[in-house]
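Below: one structure in structure tokens.
Just one protein chain is left out here, and the rest sit where they should.
== chain A ==
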Amino acid sequence: MTSAEMEAVYDAMARQIDKAGPGKSEVFLAKLALLLAQKAGDVHQVLDAVSEAGESL
């Protein structure tokens, strides 16, 4: 993806988090991750990403 496309993703996510509201944003993000995992198709890649995203929080 180009950086402009990545930026569009960033913006859309920020807006959706705000729309979901503070109580629901975690559920939204978890659903999004599951949907993207389903599309990615490769379990190793997804599990790597899960552990990486957990670093330097």
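In this text, a contact is a pair of C-beta atoms (placed from the backbone, for glycine too) under 8 Å apart; a residue touches a chain by one contact, two chains touch by 3 or more; residues count from 1.
Keep in mind that, in the parts below, contacts and distances are computed from a predicted model.
Its UniProt record calls the unshown chain "3-(3-hydroxy-phenyl)propionate hydroxylase", which is the correct pick from "Dihydroorotate dehydrogenase", "Fumarate reductase subunit C", "Protocatechuate 3,4-dioxygenase subunit alpha" or "3-(3-hydroxy-phenyl)propionate hydroxylase". Residues 3, 6-7, 10, 13-19, 22, 25, 52-53, 55-57 of chain A touch the missing chain (whole complex, contact as defined above).
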